[in-house]
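Input: one structure, supplied below.
Note that one protein chain is taken out, while the other chains of the complex remain in position.
All chains are identified by letter, namely A, B and C, in their written order; residue positions are counted from 1 within each chain.
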C-alpha cells in the first residue's frame, strides 16, 4: 500500500518535501515502516530520535498502519 | 522619654490615630514598651500577634529604644 | 535590575513585562494577585491596602536580594497597590526574568510567598455588612 507521510522540522529537510508517498507492505507496523524509511533516507538514523504519529496521536512501534492513516514523522520537538 | 509611635492597619484603629506620642522610661526595651502599650490599649492583646519596627527594621524584644527612633507597630501583614 | 514600587494607581502588566524582558532571558514568570469576590464565604465588595511604604520597599529589596542569592536572575519587578482596589483589580505584580525558566518560576514564587509573610502592607476587606483587617485576629 501507499502511505502519505507528513514530515516536519529536520525530517522535512531529509525528505526534501513536506509530504511523500511511500510504499510499504500491506501488513506493516510502525517499526517496519521506520526500517524501510531509514533504508531510503539513511539520514534519519543520525537523528537523536524520532517518533511517528498516526492520525495526530503518537504511535507505538507494534501498531499497524492503514492506507488512509495520516502518518507523520515527528523529530525531537523543540517548542517553547 | 517620649516616643512617637506610628500605627498601621488595625493598630491605627486601636490607637485612633496614625501616630501617637507615648511616654516610656528612659531605659526601655521593645518588650517593656509593648507591655505599657497593652496596658493603655488592651485591644492590642487580642491581635493574633504584632511586631515592632525600629527605623524601618523589625526589632527584637530585648532591643533598647532611643527617643529619636522611628517606632512603628506592625500588626499581622496581609499584602499580596 | 530591580524595580520596586508601592503606588495608589492601577498596576499595568505591560510595565512589568517591558521592565523584565531581556535578550538573554530564557524564561519569564509573572505572578498577578487580584482581588477575589469571595472571602471567608462572604461576598467581598472591595479591598483597601495600606502600606508602611519606606519599610515595605526595604523589606521587598531584602527579599529580592535573597532571591538573587538563591537563583541566577536577570530582572526583577515588584509592584504593590495601596488604596482601594475593586474585585478583579490587580493588587500585586511580581515579574522575574532568568536564563533558565526553573529559576524564574522558583524565584517568583519565593518572592510572593515571602512578601506575604514579612512586607508591611495591610489589607482591609469590605463586605456588604462591614469590614475587617485581614489576619489581624486569631
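Following the convention adopted for this analysis, a contact is a pair of C-beta atoms (placed from the backbone, for glycine too) under 8 Å apart; a residue touches a chain by one contact, two chains touch by 3 or more.
None of these values were measured; they are calculated from a predicted model.
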item	value
Neighbouring shown chains of the undisplayed chain, as defined at the top	A, C
Absent chain, residues of subunit A that touch it	6, 8-10, 12-13, 46-48, 53, 56-58, 72, 74-80
Residue numbers in subunit C that touch the chain omitted from display	13-14, 17, 21-34, 36-38, 87-88, 99, 101-102, 104-105, 108-109, 112
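Basically, only the chains that are shown with their structure count from here on.
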item	value
Inter-centroid spacing, subunit B versus subunit A (mean Cα positions, whole Å)	72
Averaged-CA centre spacing for the pair subunit C and subunit B, given as whole angstrom	26
Distance from the mean Cα position of subunit C to that of subunit A, given in whole angstrom	48
Junction residues of subunit B - those touching two or more other chains	none
